[in-house]
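Notes for the one structure printed next.
Excluded from the complex is one protein chain; the other protein chains are retained at their positions.
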Amino acid sequence: MTGKLRFGVLGAGRIGKIHIENLVNRIPGVQVVALADVAAQEREAVAARFGIGKTFADYREMLALPEVDAVAICGPTNLHYQMIVDAAARGKQIFCEKPIDLSLEKVQAANQEVARRGVRMLVGFNRRFDPNFLKVREIVAGGKVGKPHFLRITSRDPAPPPEAYIRASGGIFLDMTIHDFDMARYLMGSEVSEVYTRAAVLVDPVFEKAGDWDTAVVTLTFENGAFGSIDNSRKAVYGYDQRVEMFGSGGMVTVANNTPDAHILADHAGIHTALPLNFFLERYAESYLREMRAFVDAVVDGTPVPVGGEDGFKAAAIALAAARSARENRPVKLSEIHQGVAAECPVS
Amino acid sequence: MTGKLRFGVLGAGRIGKIHIENLVNRIPGVQVVALADVAAQEREAVAARFGIGKTFADYREMLALPEVDAVAICGPTNLHYQMIVDAAARGKQIFCEKPIDLSLEKVQAANQEVARRGVRMLVGFNRRFDPNFLKVREIVAGGKVGKPHFLRITSRDPAPPPEAYIRASGGIFLDMTIHDFDMARYLMGSEVSEVYTRAAVLVDPVFEKAGDWDTAVVTLTFENGAFGSIDNSRKAVYGYDQRVEMFGSGGMVTVANNTPDAHILADHAGIHTALPLNFFLERYAESYLREMRAFVDAVVDGTPVPVGGEDGFKAAAIALAAARSARENRPVKLSEIHQGVAAECPVS
Amino acid sequence: MTGKLRFGVLGAGRIGKIHIENLVNRIPGVQVVALADVAAQEREAVAARFGIGKTFADYREMLALPEVDAVAICGPTNLHYQMIVDAAARGKQIFCEKPIDLSLEKVQAANQEVARRGVRMLVGFNRRFDPNFLKVREIVAGGKVGKPHFLRITSRDPAPPPEAYIRASGGIFLDMTIHDFDMARYLMGSEVSEVYTRAAVLVDPVFEKAGDWDTAVVTLTFENGAFGSIDNSRKAVYGYDQRVEMFGSGGMVTVANNTPDAHILADHAGIHTALPLNFFLERYAESYLREMRAFVDAVVDGTPVPVGGEDGFKAAAIALAAARSARENRPVKLSEIHQGVAAECPVS
Partner (left out) sequence: MTGKLRFGVLGAGRIGKIHIENLVNRIPGVQVVALADVAAQEREAVAARFGIGKTFADYREMLALPEVDAVAICGPTNLHYQMIVDAAARGKQIFCEKPIDLSLEKVQAANQEVARRGVRMLVGFNRRFDPNFLKVREIVAGGKVGKPHFLRITSRDPAPPPEAYIRASGGIFLDMTIHDFDMARYLMGSEVSEVYTRAAVLVDPVFEKAGDWDTAVVTLTFENGAFGSIDNSRKAVYGYDQRVEMFGSGGMVTVANNTPDAHILADHAGIHTALPLNFFLERYAESYLREMRAFVDAVVDGTPVPVGGEDGFKAAAIALAAARSARENRPVKLSEIHQGVAAECPVS
């Protein structure tokens, strides 16, 4: 490949802006040449701020540009599938935010289209690129905790999203826990075979109205015989709580939360330190950058992406199993979830 | 009550010695006047070391002594029931190590006998008296974490017990996790209504031979709507890992492990601190002392004991539910366990 | 001011590149239009990488460009004075790396020139912009530790600089401790009135050959009656150690070191965490960015710079007092240092 890798971005919202800023300011060898979003005002403001030359209301027009080498799909989840299919049809390299889709069949179909068209697709499980979790994975993979026995993930948001977001989110497991499911697979280096979930509405009745939950605890059984436990809450008043702990035959590794500073204040009332970085934009700023660099590197070098459609499929399948388990209060095997899908559109 | 409270101790083993040492050296207003144990050599050695005047091979002879006001039952679990019944029949105040019995029916029966005889019985869930867990309970009860949503208990032993111990232990849930079940009830201030357990043998095949497990993860549902998760291992190579975390609408409280010292060493390889205090004798030394003081205070003041037979019953019931859940891989309601028992011998 | 603030950078070395990268990639509203450095290869490589249009071997030619609004002086210390004087004469706004000069007289003269020409000069005590130290200052200024009594600064480098650097550095106090002297003034909010220093060569004999020290402990007396203590080493094998602690009538605030990640590994040998970020480029990356933003904001808004020539003068004076104290093993009053200078070129 000669010259810069040219990006077209689909979506000028919150997450789109993060990726644009990283592409424009922090990643050498790339260029953002086009931006598509139906919201004209936001689209033009973002384009102006980052010097993006071409803008489109209809993303399909942008995909028709021959100079677009790669796309970053940052639109609403319900458009991801079609955007992937259209981009793949145009031969574009694809970065897609998670989840690929709320339906496992469409995830599968999108992956098959990507494979058929011979393009790369990195799915935005950005936390895999966080320095803390990378370190945990490095320690686990290096055998420093021996054979894994138990994985704990604590993942709590600082505050619930707006009601409209909740209603479109696919529910806590497909929206929030899906990150933890991906993290579980990544850290354990083994697939999940069974899920048991308990969920409730303890934070805000709005979740009940939306047919969703705000609090959950999930037990995972892995194919390697180890167990996992994930606990979620949509509201931790002390901020964004993102911790993992892997326990094994040779030891344990855990990560503390990141804080804006490392101060320790001692007064008559106690010893006080800073709250965690408050939400994902701050907490995972570095991981968004590293994830996009990884995508660019894979495209430029022609190497496989470190997290792909298969990963998107598997995390979604666990999420669906978790939701079913919560509804039916029984352990659900992943094979039960995979079955229906695999029948018509088998994973390659 | 005038004069000192006079104790007879049943059992001169490891835990018996702890209680004797606390009674003799650290608790004012008490006296250990007699010791019973079938093992003559150990019994006489302990009696000599602590200046205990009378010793018996048969504990019933000791119970016949009118000068014995209170007993500390520290014998093997399978004798607890009979010892309680016999001590209660003699009107002795009873401190009994946990568990009361491996059978819920006998726990029930023992409690009824204690009630009928009008004596007090403190059941040795010593961890309730640990400064760390007391502090957590104080914070939770004081509303500092708001309404509880989720409780996490991590409880890992440094190394498995001998095979003989395992075979007589009643299994991981009645032997080890029972402490965590009691802690869960204590910290949550609410009863457990349902249990789901995943268990495996990952540490040592000896557990499989004994029909037991060495690794477990338990999901608890509480009557107040909150959830809990307990993870156990019989072997943490870094030592005795005893942590809890309570998350609620107003915040979170957690406790770190206790260490023998507070040193921090920085060298070219990293920052290093001390491992946890290695096992329960060191870790819970303070709690054993406080628990016995609480028993003595309750007896002397004629006040209720802070943890009694009812607590022993309930923790055992959860343990039995957990074991059934692990065997059958399904959530088990506590009502299912209570039912059979309650039919014949209802809890007062 | 209309349009972008246009920078000319003097020096394409290590620190010059940091400032250029921040100006080009992370600070909106600025442009780097020119770069001067005698080293042709480095200069051209940097210019190419960051798209800087004009390059010069002689910085004076660059200063002659009318389109250069502001300069960043990142050359060797012995050129700072002349560069400041020349830039001020051209009416350029000045960012200058510390120290201004090794001679107090020349620092004074440079400051006077800046004042006379009516330009702004921010002196690069970047640590003032570090989130940790900003937080400490905020806490101290907010009265949360009451009236300050004692300040401790621990400042240790991971490894000694090359011999050539040492010989040109002005010695440990003007090169390394000067940051701590500025930090002391900043955190205490009071001037240093007296210094006592003990210094030695314990790390590497190369310091002795250069007439310098590698280890020092400094006692500061402040005008507000508080004391301070600084300890320095040129070699901490565990990495860059940058901590401060302010103790006062109402409490204490301290900051821990920053680490690349927040992992905690427990194995049979102990509990292990990450070493500090290894040196100033990593540790203070954020502070370099914030410092330059502060300079740009001051220039654009026409407000005073947060750290100026006066601060450069005072930190240098303390450094000279410290060196004299170390040589003569006696407390040295700042008035003793200021005297000679003040006679000829009084601070405004």
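The first chain written gets the first letter, and so on, giving A, B and C; residue counts start at 1 in each chain.
Assume contacts are C-beta pairs under 8 Å (C-beta built on N, C-alpha and C of every residue); 3 or more make two chains touch, one makes a residue touch a chain.
Keep in mind that this is a model prediction, so the values were computed, not measured.
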Query = For the chain omitted from this view, which of the shown chains does it touch?
reply = A, B, C
Key: Contact with the hidden chain (one of B:V136, B:I153, B:A210 or B:L275)   = B:V136
Key: Touch criterion as defined above, residue of B:M252, B:V299 or B:I337 at the omitted chain   = B:M252
Hidden-chain contact residue, picked from the options B:K144, B:R167, B:K235 or B:R330 = B:K144
Remark   = Against the hidden chain, subunit B presents residues 25-26, 131-132, 134-136, 139, 144-145, 250-258, 260-268, 274
Note = In the full complex, subunit A touches the hidden chain through residues 236-239, 266-275
Ask   = Touching the missing chain, which residues of subunit C?
value = 146-147, 149-150, 152, 154, 156, 196, 198, 200, 202-203, 215, 217, 219, 221, 225-229, 231, 233, 235-238, 241, 247, 249-252, 329-331
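Rule of thumb we're sticking to: only the chains that are shown with their structure count from here on.
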Key: Most centrally placed chain - per-chain CA mean versus overall CA mean   = A
Ask   = Roughly how far is subunit B from subunit C, going centre to centre by Cα mean, in whole Å?
value = 59
Note = subunit C touches at least 2 other chains through residues 266-268, 274
